[in-house]
Structures are given as C-alpha cells and as structure tokens.
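These notes are about the structure you will find just below.
With one protein chain withheld, the remaining protein chains of the complex are depicted in position.
The block that comes next holds subunit A.
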Amino acid sequence: MASDGEFKAHSPGETIEALTKEAEALKAKLEEERQKLNDVALSTVAERLEVINYLNIKPRRVLKGHQAKVLCSDWSPDKRHIVSSSQDGKMIIWDAFTTNKEHAVTMPTTWVMACAYAPSGNLVACGGLDNKVTVYPLSLEEDVSTKKKTVGTHTSYMSCCTFPNSDQQILTGSGDSTCALWDVESGQLLQNFHGHAGDVMALDLAPSETGNTFVSGSCDRMVLIWDMRTGQCVQSFEGHQSDINSVKFHPSGDAVATGSDDSTCRLFDLRADKEVAIYSKESIIFGVNSVDFSVSGRLLFAGYNDYTVNVWDSLKCIRVTLLYGHENRVSCLQVSPDGTALSTGSWDYTLRVIYLMNSLVFCFVIF
C-alpha cells in the first residue's frame, strides 16, 4: 500500500513531489515568457496622442428614493431605465430620463448586493446576503414580487450577477469563491467555476464578438478568465495588492480593467497575457469599488471610497478629471448601453446620471 508519503497515481512519476516541482518550474517559465514580450509601456506608445481636454460634465439627474446605501445598479438594454438595489432591501426601477420610479420591490433580505437586467428588458435579477439569485418579471399590471422565482443558491452571499446571452441563463459570483451558470426556467446549475481562493466580487462578460468567456475578480487578488462552456479557467492575472472589487472588459474584448481596495485600477491585456497599465496617483489612497469604460474604451471611469469618480485616459494613463457630488462612497457605476451617459450609485442613498454636453476634444493618433 502507500509508503513513505509517496502515492503512485495514474502514471509513474506523477507524484505530489514531481507535480509540485513541475508547477514551480511552470510558474517561473510563465514569468519569463511574459517579461520577454514586455517591450514597451502603454503610456509611452500613447505619448503621441493629444491630451484630452474635458469640460462641461456635471450630474444631470439625481435619483432619490432609496432609504439606505445603494449597492448596485444596471442599465436596461433600452438605454433609459436603470435598476438599483440597496442595503434597505429594496430594488427600484427608474426612468433615467424623467427620474420617475416605475417599480419598487421589497426583497426579503437586506443588503441586495447585486442586480441585473435581462437582455429583453422584461426581467431583472437580484440577490445578496440571502445567498440566492431571484428573478422578477417586470409587469405594470401586478406587483412584481408575485411572479418572482428563485433560480440559484450559493453557500455564501451573492456579489454579482449577469445574463450572458438571453433571459434563459444567469451567471453569478459569490462570497463562496465560486461562479455559477444557472438555467433560469429550471433553476438547474449548468456550470460551476472553481478556481478563486477568496470571495468573488465581480464578473463581466466578454463582448459578444469574442465568444463565450467571462472575467471574474476576487478578494484573492486574482483576475481569472473563464470558458463558460467547459468551466475551465483559461487565463489568470495577478498584480493587485488587495481585494479586487470590479472587473470590466475593454470594448475591444482584448483587455480587462480592474478596480481594487489597493486604490489602483489596472489594465490586463489578454493577448500579451500581462498587466499593461496601472491607473494610480499618490494622492489617491482610497479603494476603488467600480470601473467601466466609455464606448470607445478611451475613458475609464472609476468610483472610489473617497466619494469621487476619477476619469482616466486609459491610454496615456493619466487622470482626465475628477467628478464630485456624492456624499458618501461611490459603490457602483456604469456607462449606458449606447454610451451616452454614466450612472453612479452611492452609499449616500442616491444615484446620479451624467452626460457630456460638448467638449473640446481632439485625439489624433500619428503613426
């Protein structure tokens, strides 16, 4: 039987010792390969670009109605409505044009940490400390709560959720360190994603042209790229010095941006397989809760614990402007589906919608 701590498995030589040694060698090789291709800094290449002159941006709408911290929000595919969820256990659906509240749903739990619109715009999902993801068909005829349906349950809080392709499936991330893909109708678990060593705090889908992958960020400081069909982690990135709170794909699908408690945002390029930019300033010492790109990917919006939103030039790696207004942490932010506006949600109980009237912006790229 087993002897001396050595257990012979499928093939000879596949002992724990051999595997561990191989793992160490592979890690070193990975670092070496990545460094070999690290031939230039992003900001250096972007030196030729004109500096962005950002004027005339201010909050245009303030959405008031929550009675506690706003934790999450999501734009409707109709580019006009927003769903938001709060520590008070409520989920509200807003018309961002008029600021009217169209639905207010009371959840049986407080700390509704995640909410999302389905692609049809007729369904929303939310959940949080109840460990569940529950979907609510939106109806003007009856109380939205009556037709609700619990789709999936984790073994810890649900921190994020999104509908990958249709109203039929939902992807969740959880404090139990896993992500999961569920069938909405049957509640069946379709795929499980194991790999993080800490709470999953955020996830984002790759832009549809690039296939069935998504990215997750975790308290284990890792950024993982997943294949939705196989459940396999296909790529991983490290670099952050603390919990990652937000991850977003660059609209090109070739990179992901992250925001972390370490007060930095970073850009990881999938094809170079490494971190290519870090967005930070010595004066910024508070954690980042949420990031999102503008439609072209040139601007990276980031919401911080110091109540501000920093707008970064993603290429030149400098800050373009600071947005003030919230009276507490910015917990979530999101660019609208057509890129016309930015919504921000805060622990000050409000959401704000911002758009740019006009600006003097010239961005020439001279090769």
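We take it that a contact is a pair of C-beta atoms (placed from the backbone, for glycine too) under 8 Å apart; a residue touches a chain by one contact, two chains touch by 3 or more; residues count from 1.
What we mean here is this: contacts and distances are computed from a predicted model.
*Asks:* Out of "Gem-associated protein 6", "Trafficking protein particle complex subunit 2-like protein", "MOC2B synthase" or "Guanine nucleotide-binding protein subunit gamma-1", flag the one the UniProt entry gives for the chain missing from this complex.
*Replies:* Going by its UniProt entry, the chain not pictured is "Guanine nucleotide-binding protein subunit gamma-1".
*Asks:* Among A:119, A:251 or A:325, which one is in touch with the chain left out?
*Replies:* Going through A:119, A:251 or A:325 one by one, A:251 is the residue touching the chain not shown.
*Asks:* Touching the hidden chain in the complete assembly: which of A:83, A:265, A:284 or A:315 does that?
*Replies:* In the complete complex, the chain left out is touched by residue A:315.
*Asks:* For subunit A, which residues touch the unseen chain?
*Replies:* Residues 1-2, 5, 7, 9, 14-16, 19-20, 22-23, 26-27, 29-30, 33-34, 37-42, 45-46, 52, 56, 60-61, 79-80, 96-97, 195, 232-236, 250-252, 254-255, 269, 271-274, 276, 294-299, 314-315, 335, 338-342, 353, 355-359, 361, 363, 365 of subunit A touch the chain that is not shown.
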